[in-house]
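Provided herewith is a single structure, encoded as structure tokens, for subsequent inquiry.
The complex is shown incomplete by one protein chain, all other protein chains being positioned as in the whole.
Labels run A and B following the written order; every chain starts at residue 1.
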Amino acid sequence: MKSGKFWSWVIFALGVIYFIGPLIATIQFSLSIRRDGYSLDAYRNVFVTPAFQQSFSFSLLIGVAAIVVGLLIVVPAAYFVRLRAPQLRPIIEFITLLPLIIPPIILVFGYIRLYSSTSFLPLTTTSFGTDVLLILAYVALALPYMYRAVDTGLRTIDVQTLTEAASIMGANTLTILMQVIFPNILVAVLSGAFLTLAIVIGEFTIASLLNVQVFGVYMQNVGANRAFEPAALAVISFIITWAAMGMIQLLARFAPRNAVRTD
Amino acid sequence: MSNNTGTLATNDATPALAGVASPKGPLSGIASIRWGDYLGVAPFLIFAILFLIVPTLFLIIGAFQAPDGSFTLQNIYDLGTPQILSSFWISIRVSAASAFLGSLLGLAIALAIIRGRLPQTIRSTVLTFSGVASNFAGIPLAFAFIATLGRLGIMTALFKFVGIDIYRAGFNILSFWGLTLTYCYFQIPLMILIIAPAIDGLKKEWNEAAATLGATNTQFWRYIGLPVLWPNLLGTLSLLFANAFGAIATAYALTGSSLNIVPILLYAQIRGDVLNNPGLGAALALGMIVITALANVLYLVIRTRAERWLK
Partner (left out) sequence: MADEFLRLENLVKAFGANTVVKGANLAFNRGEFISLLGPSGCGKTTILRMVAGFERPTSGNILVEGKDVTPLAPNQRKIGMVFQAYALFPNMNVEDNVAFGLKIAGMPIEQRRARVEEMLKLIGLAGFGKRFPFEMSGGQQQRVALARALAPKPSMLLLDEPLSALDAKIRVSLRQEIRSIQRELGITTIFVTHDQEEALSISDRIVVMNAGNVEQFGTPFEIYNRPATRFAATFVGTLNTLDAKVLDTTAKTVSVDGQVFTLSKLPGGAINNAALSLTMRPEAVSLGKPNGQDVVLEGKVSEVHFLGSVIRLKINLGANSLSLDTFNDQRTPPPALNEMVKVSLSSSDILILD
């Protein structure tokens, strides 16, 4: 149908304008700090600011911590559910749905109330405690994606046979997890890690309510006070998110193909 | 010697017992798990309990607690003030508007790239882009739209160049429609991602069968295509609604407190009890949870029913 094809192109073109337009506009805006032509001054201003450097590196640190904690929680759980406790699967899958249903602002509000100075685990009273709470909140946010990535990775490598082979040779569970399973799901793990990073880097709501100076909070501050620097920060943010997502796509190409025996 | 026999006996008995004794039921399987299996899943469960389930429950319970800890419905009643009700109403309107727009435009784009006879590369590019863009809410998005359609924005300038002053005409990015337009940036991709598999599921043979039975393309969509997609569309509409309702960072950076959606109100309340009523925060949270949970459950229910249909 000729007319069908025409309208498809029109819709696609409009889509491109709507989605690419703001990206181009932001880049252009970020380069327009000088009246007399394009320059990278806005970026320079941002990069030299100690607040930027501190908040950005801190966000990275938090991100790495969230990835590590997330893996420590998810990998054993996914492994055991797949291998020995499949009846727990519905519960686990339900839990992985929760972060998608509970809005982050609700989550952090719950933390603030529950882990305040009068609770059994007064995390909000110390700066370190608050940082821990932040990391755990990010682990919660990334949980659905992390779990799905690891679970898919385990399914692909036929975990059952690997475990049996390793245990016959005398390995205990911990060794199996660390030396046999983990290296083989590295691609899946990295996918989950990059996604966690993308989530953490730009996050604002939780950090702001917990009063932690992360990159997202810094960005909001700049936005309230400056005109062109926010655009530069937005571009930096895009690049990081796209790079992270791009890595995940790339990793998907290196993912191991299905093992001979499938579930 | 006797030890060995003893161990053998226990090893043999346990599987038999597990097979015979456990009654049918959702928790019956748990009785036969060895405690070692629990160890692996324990961190996950402990984390979920401490940092997902309990905080939420705590809030929900807190909504029904008076300052002295006794049970009360006062907080819920207090939600009835005009300011809070209008806040919920604005949230519902913004969420509904961005959900409808997102669904409609997302459907149009998805149909265009999958069934519109466009090159295959366009389809995969759009899907990859949607994967990234659907996560792309928050502060940077707000900045991007300000840079595009703000008073000094590039597109605003472009419009002025061709003679149209959109701000004179009443448009403002820092407004209800500005926020809705910005929300669409992640709503549309989310719709595309979810509806694409469903559109793929519209088998080519259905088109062909309908054609041999005399139907035009329009008739196909009217009697078969849209009805088959309909549950998915409704369900995703619900999901998009929930998605928008719970979002705050974008609104915070864009319209701030000039557009008092519920999350913004809650944020202010958490920060500094602007409502002068500590119990109200939890009640607000309860309201949010109820609405987003309902919308999400609706989505899941519709999804499962639709899948059964299409087996």
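Some notes on this structure:
Just so it is clear, contacts are C-beta pairs under 8 Å (C-beta built on N, C-alpha and C of every residue); 3 or more make two chains touch, one makes a residue touch a chain.
Here the structure is a predicted model, which means the values were calculated and not measured.
The chain that is not displayed touches the following shown chains in the complete assembly: B. Across the entire complex, the residue among B:A48, B:I84 or B:A210 in touch with the chain not shown is B:A210. Only one residue from B:V41, B:L193, B:V228 or B:I270 touches the chain missing from this view: B:V228. Mapped onto chain B, the footprint of the missing chain covers residues 203, 205-206, 208-216, 219, 223-224, 227-228, 308-311.
The criterion applied here is as follows: only the chains that are shown with their structure count from here on.
Between the Cα centres of chain A and chain B there is a gap of 17 Å.
Those residues of chain B that touch chain A in the complex are listed here as 29-30, 33-34, 36-41, 43-45, 47-48, 50-56, 58-59, 62, 105, 108-109, 111-113, 116-118, 122, 126, 128-129, 131-133, 135-136, 138-148, 152-155, 184-185, 188, 217, 242, 245-249, 252-253, 263, 266-267, 270-271, 281-282, 285, 288-289, 292-293, 296. Residue ranges of chain A in contact with chain B, taken from their complex: 1, 4-5, 7-9, 11-12, 15, 18-19, 21-26, 28-30, 72-74, 76-77, 79-81, 84-85, 87-88, 92, 95, 98-114, 121, 136-137, 139-140, 143, 173, 198-199, 202-205, 209, 216, 219-220, 223, 227, 230-231, 233-234, 237-238, 241-242, 245, 249.
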